[in-house]
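Left out: one protein chain. Kept in place: all the others.
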Amino acid sequence: MARLEPANVEIAHEIISRYPRPKSALIPLLHLAQEQDGWVSDEAMVHIAELVGCTPAEVIGTCSFYEMFKREPVGRYLVNVCTNIACQLLGAEDLLHHAERTLGVRAGTTTPDGLFTVEDVECIAACTEAPCLTVNYRYFYKVGPSDFDAIIADLRAGRRPTRCAAEPGEDGEIPAHGTLHRVRQSIPGDRRAGNADPDTAGEPAWLGAGGAS
Amino acid sequence: MSDIETPVTVRITVDGQPVDARPGELVIDAAERAGVYIPRFCYHPRMKPVGMCRMCLVEIDAGRGAALQPSCMIPVSPDMTVVTDSERTRKAQEGVLEFLLINHPLDCPVCDKGGECPLQDQTVAYGPGESRFVEEKRHYEKPIPISGLVQLDRERCILCDRCTRFAKDVAGDPLIHFQGRGSSTEVNTFPDEPFSSYFSGNTVQICPVGALTASSYRFRARPWDLEETSSTCRTCSVGCSVTVQSSRNEVLRQNGVDNDAVNWGWLCDRGRFDMESGRSDVRLTDPLVGGTTARWSDALGAAVAAIRATIEAHGPSSVALLGGARLTNEAAYAWARLAKGVIGTDDVDCQLGDGLPADLVLGLPRATIADACTPKGTIVLVGPDVKEELPVLYLRLRHAVVEDGATLVELGHGRTGLSRYAARTSYAHPGGDLVERARLVAKDLDESGPITVVFGRTSLAEDPAVLAEVAAIFLAKGARFLPALRRGNVFGALDAGLAPGLLPGRRLLDDAGPATAVWGSTPAAIGRDATAILTAAAAGEVKVLLLVGADPVADGPDRALAETALERATVIAVDTFLTESGTRADVVLPAAGPSEVDGTVTNLEGRVQRVNRKVTPPGTARPDWMIAVELADRLGVEFPQDPDALLAELGAVADGYADVASALDRNPDGVLVTGACPLPATPTARRAPAPSGSTLRLVLTDSLYDAATQTAQSPSLAPLAPGTVARLNPADASALRVEAGTVVSLASARGAVDLPVVVDDGVPAGAVAVAANQPDCQVNRLLDATWPVTDVRLEVRR
Partner (left out) sequence: MTEETVVAAGPPPIVRIVTQRFDHPDSHTLDRYVATGGYEALRKALAGSPGAVVDEVKSSNLLGRGGAGFPAGTKWGFTPPGVWPRYLVVNGDESEPGTYKDRQLMERDPHQLIEGCLLACYAAGLSQCFLYVRGEMALAQERVAKALNEAYAAGFVGRNILGSSFSVDIVLHWGAGAYIVGEETALIESLEGNRGMPRLKPPFFPAAIGLYGKPTIVNNVETLSNLPWIVANGADAYKQYGSETSPGTRMFALSGHVKRPGVYEVQHGVTTFRDLLYSPQFCGGIRDDNRLKMFIPGGGSAPWFFEEQLDLPLEARPVGAAGSMLGSGAIVVMDHTTDAVKACLRVVRFYARESCGKCTPCREGTNWLETILQRIVDGHGRPSDLDKLLDIGDNISPGPYPAASWTDGGLDAVPFPPRQTTICPLGPSSVAPVVSALRRFRPEFEAKITKRSVNIPLHVEREGTRV
């Protein structure tokens, strides 16, 4: 619950270096903080403000705009049930109620064991697979009540959920909340074209070489 | 000449009437100039428009058909048609107001803004007759303090982005921000990080509802009980235009007025809130003689007796006058004439050894703020931290750099509030190579645009003669100078002649001209400056010391010298409060404060503006000019008997002030007094001894909040004084093995003080930066005003 750890500071600097303006890295760095702690603490925001050169108030201004950033701890698994129109038409509200009933929580809250937080969310771009949900942003499609129970049982048991036609992520795992992706972009130094600085960059070389624009 | 000439006006139609707009002007402004007021909340003429509130929607047709458009975002274009009173416009505006009100608490009866609230007013003028909203309103905790000065009521907030835009774009302190999203958007600070901006009070002033209120004003008055007058802030030498509002003979509020030449409507918090001191219980209300309350006639009699006896026994230059930088021009003139024309002494100084040589200030070609802020021009800052000492000048300079492409070059002894906007900074070791650095900087200056040097003391612990050398370098580049002296009306005092060797109207003593004619006589020889006066008093040569709004003990650079001087001399003090110096005085005369006198003041540009009386002084306190007039009278000389007459006489002896009174009636933004005295020959500063390895060189600076009487006596401001710390470069801190918070003793050959350490890479290596005149520490114990620099030894206190 703290500032970014040294390894993450290194990643942070690497991320910042990809943008012509450091503040552009704000959202990626907030994700990094959330990956480290599972949520975004005030200390992390202060640290990020230092890293990108703005005030903590500006960081919280951005952070609080975006739904994915949790400024209080949430469960290890964030279960986002889509209730938007396409899913609603195929039973999303029942799925949400089922989730609330079986986990014993209201949408927006966390189970006492700290394992699951259920949320009622807007369209997650899987409308043809309704009703659907994500667990830590890994998709589960056409989820009926028994599918839901199976997913929860698997997660509780520490197993990979298998029941659904799911797209869990490149490695098939569902890491703890905060780890959004396990593959990071990395630009090899010798392949890097470099940032286009808005104040100084001129006409790109290939236009001069290749022709008009 | 180009083929296409830019037209000077753009012809548009507003509600059927032809209107000549300026190119690039926004529709909302063009309409307003033509007498059509379009309602608005988020738009503020001194900030970039955001088009958020949608209140200013009107039908605009720029050739592609009429459509509702925010008039605060749309620049005029030729043949544009604007309709502000159509059915469609009316419905849209009514709709916006209804939307704004559905979540507004309507607690107008207990709201400070009630009665002067744009939301109330525009609801009456443009709103729906009734509310159709029957659901529960949004709720937030009622007012939360976002700083010591400002409270935020989020239920009342209409999210116009004015305060947040001000904080970020104008003040450069983005410490309040929108948080959340959609209908749960709120303005707030970061948790536990207050809105500690020097400019926070402006957000209260520009809030179009009662969401932001000033703690000092809450529930004190209803707007309709207030009487107001326009005036000029006298807290520093920028001279911001204000309105002073009072109720039942108490000044309750001071707001900024948009003076295009000066403050653009803004104030700093010190200037806004130090009017609180006016109603302090510890104001001086009656004269004191020997420490006990006396009648005016007795006190004036005692003063005159002491002066007369001393002149008779020891000659006029055994009487000296310090101070006057806090007076009106009229009072300054009266005191100058009293000292120089009646008593006959030239030992007069309105600065306390912390300023610049008067002839240098008055001799350099002067720039205005607008000159300094010329788009694409160059600003050279050689002087104090403008953010701390002349805050609204800081806003103007910041704007010039950030928005108008001016280039800022900073020379000094460490980071200031403006450094982050500087294209180049060059920090010298005090007593070191400032002159050399100035040469290097001057060599690279862009001379295609105007060059303005913002010019003042870089450290109060360094001989200002160095600065005369620096000035000469930039003078050779054709630069103009904006002198950065801090005290309220120091420039008016200088223009009135309250400095050694000077007479009113920026004239040298040997060029007495009209003053001799009006006064009869002027001093024969050039007198002493503040340090020399105090030295002479300490040596018993100056026997009577007149302190006019001056506190050399607390507020001068050399405390020990001032203490000895005041001990030996007979001291006559004129002040609003009993200062440290005042407690040592033989006669104390209570003076009227700001908002208690009429007159004029002159700002750092030489701009004369009016100050107006709003309330009467407490007890028997009298305007300073009147005290001088009475003393003169008792010394047998009749002075003009009111401010207008004094100003007229000032005009008669000082060319620049000749027609000021009538010019002021025509120019509410003030009248610029020009002219300069002959520039003195550039002295060569005494070279400081090379620093020794074991000592640190002191950099002494001012901070906005300090122990100055008006600030210390304003309950809102007193707690904001940051306290004294020793700021050290990280390299020095680690070499000396001290860290942040370590309490150290700083010792000079003169004295020692204990301070906690702050590690700050904005301080040059080998230096220690300390703020002067904080309530918790007498830093001026360390200085000898005759030293070229002050070296201190640092020891860790155990």
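A and B are the chain letters, set down in written order, and residue numbers restart from 1 in every chain.
What we mean here is this: a contact is a pair of C-beta atoms (placed from the backbone, for glycine too) under 8 Å apart; a residue touches a chain by one contact, two chains touch by 3 or more.
What you are looking at is a predicted structure, and each value in this text was computed from that prediction instead of being measured.
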Omitted chain's touching partners, listed by label: A, B
Touch criterion as defined above, residue of A:V9, A:A107 or A:C127 at the omitted chain: A:C127
Residue among B:V27, B:I146 or B:L159 touching the omitted chain: B:L159
Option from B:V14, B:V36, B:M52 or B:V660 whose C-beta touches the chain left out: B:M52
Selected from B:P109, B:G129 or B:G182 as touching the chain missing from the view: B:G182
Residue numbers in subunit A that touch the chain omitted from display: 18-21, 23-28, 30-31, 52, 54, 61-62, 65-69, 80, 83-86, 88-91, 93-94, 122-131, 134, 136-139, 141-142, 144-147, 164-165, 167-170, 180-188, 190-198, 201-207, 209-213
On subunit B, residues whose C-beta touches the chain left out of the figure: 50-55, 57, 67-68, 70, 73-75, 88, 91-92, 94-96, 98-100, 102-103, 132-133, 135, 158-159, 178, 180-185
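Methods note: only the chains that are shown with their structure count from here on.
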Mean-CA-position distance for subunit B and subunit A (Å): 49
Interfacial residue positions of subunit B with respect to subunit A in the complex: 173-181, 189-193
Interfacial residue positions of subunit A with respect to subunit B in the complex: 42, 45-46, 54-61, 64-66
